[in-house]
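Once you've had a glance at the structure underneath, I'll fire off some questions.
In this view, the complex is presented without one of its protein chains, the others remaining in place.
== chain A ==
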Amino acid sequence: MISQFFILSPQRGDTLIFRDYRHDTPRDTSDLFLDKLKTWHKEHGPDQDPPPIFNVDGVQILFTNIQGLYFVCTTKFNVSTFMTFELLDRIASLIRDFCGILSEECVRLNSSLIYELLDEVIDYGYPQTTSTDQLKSVIYEEPVLAKKENIIIDSITKLRAHGTNLGVSSNKPISKPIVNSHDEGRYKQNEVFIDIIERIVAFFASDGMTIHSEINGSIQIKSYLQDNSEIRITLSSNMAHGRDTYNSDDRFGIMFNDYKFHESVDSSDFEGHRQMIIFPPEGEITAMIYRISGDNLPFRIFPQILDVPESPNKIDIIIRIRTDFPEDKIATKCTVIVPLPHITQSVSNEHLDGFADQSARYDSRVRKVFWTINKLKGGTEQSLKIKVGLIFFWFYH
């Protein structure tokens, strides 16, 4: 039961798309929203992110920032926040499906298509359908392809936000609109792209011990298949589902803490044979997401701080990183960030072994050392020594 939906460009504060469904909130909510953001930053500082829900005079404003655009909706009802945020997210991926990419230019070029979409997706504030298949038959406008300049195409909406910078991997189905129903000739090839994206979250104590680690994974499917083909995906059989992770036993191999499937996935045989049967609808879906907690980390990091005996205002920091995965695998673009104390005056560093394909640089603004290793082989160890000079404080009483 949303009242209005709009897309804003934060840079200039332009309203790119504005759709009023119920006319029960003021017309100038988009300005109101921008004002609210501005005052929020004024009060809390620029490094604070405003919460995604505002209440302005009884008008509830919910928004999300997707690829530099604000997707905002307003309502006067006590709605479900989850449903609303999912809806905003889904509208964004619909635009991506229909227009190829999501960017300010693309939204400007395809405004009439987006209005067409919005008209079908939501009626009088009630979500109707967001299925690309279904919408294809009622959308008549054709997409205008936008240039893709400096846009990181991450089809992984679910992982996007926590800052995982995935870059563009070689096999990514980029900037091609899913839907080209009225233009049969050009995209006839049957293609499907499947990505498995895993994010490992690990917490270490200051002595290098693992406090907690888990894998958040998702299987993404972007389908250009023309007919209703069926896809079968079978995971290796040593995976099991166990809700209680504290009894995890090696005999069962990897234990899922939790997983869930997209609606188009027939998972009835998953418990038995780890098999999923997917009838991918056109467009991008997240077929499965899962969470595994465990101790098997691909990397170990051991920091060490040494006092330099001859000069009291210097310390040495040694970072060792060990890779615990098979030797035939290579990790690319690894970055280790080392924050330094605020009394840091000077920094220099030396690699203890191996200079190949790596660099370390100190950013004095944020007081952090960024150590980047382009290729890191399995079963090896790399280390970095950072020499830090400190400013001394003298207190007088």
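Throughout what follows, a contact is a pair of C-beta atoms (placed from the backbone, for glycine too) under 8 Å apart; a residue touches a chain by one contact, two chains touch by 3 or more; residues count from 1.
FYI, contacts and distances are computed from a predicted model.
Missing chain, UniProt protein name, picked from "tRNA (adenine(58)-N(1))-methyltransferase non-catalytic subunit TRM6", "Exosome complex component RRP43", "GTP-binding protein RAB5" or "36132_t:CDS:1": "36132_t:CDS:1". Only one of the listed residues, A:Gly45, A:Gly272, A:Pro309 or A:Pro326, touches the absent chain: A:Gly45. When the full complex is taken into account, the listed residue touching the unshown chain is A:Asn78, out of A:Gln11, A:Asn78 or A:Ser236. Residue A:Glu116 is the one among A:Glu116, A:Asp266, A:Asp316 or A:Glu381 that touches the chain missing from this view. Looking at A:Glu105, A:Glu214 or A:Glu381, the residue that reaches the missing chain in the full complex is A:Glu214. Within the complete assembly, residues 1, 14-18, 20, 22-26, 28, 44-45, 47-53, 55, 57-58, 60, 62, 64, 76-89, 111-112, 115-116, 119, 123-124, 126-131, 138, 140-141, 157-163, 182-184, 201, 203, 205, 211-212, 214, 216, 218, 243, 246, 257-263, 286, 289-291, 339, 341-342, 366, 393, 395, 397 of chain A touch the chain that is not shown.
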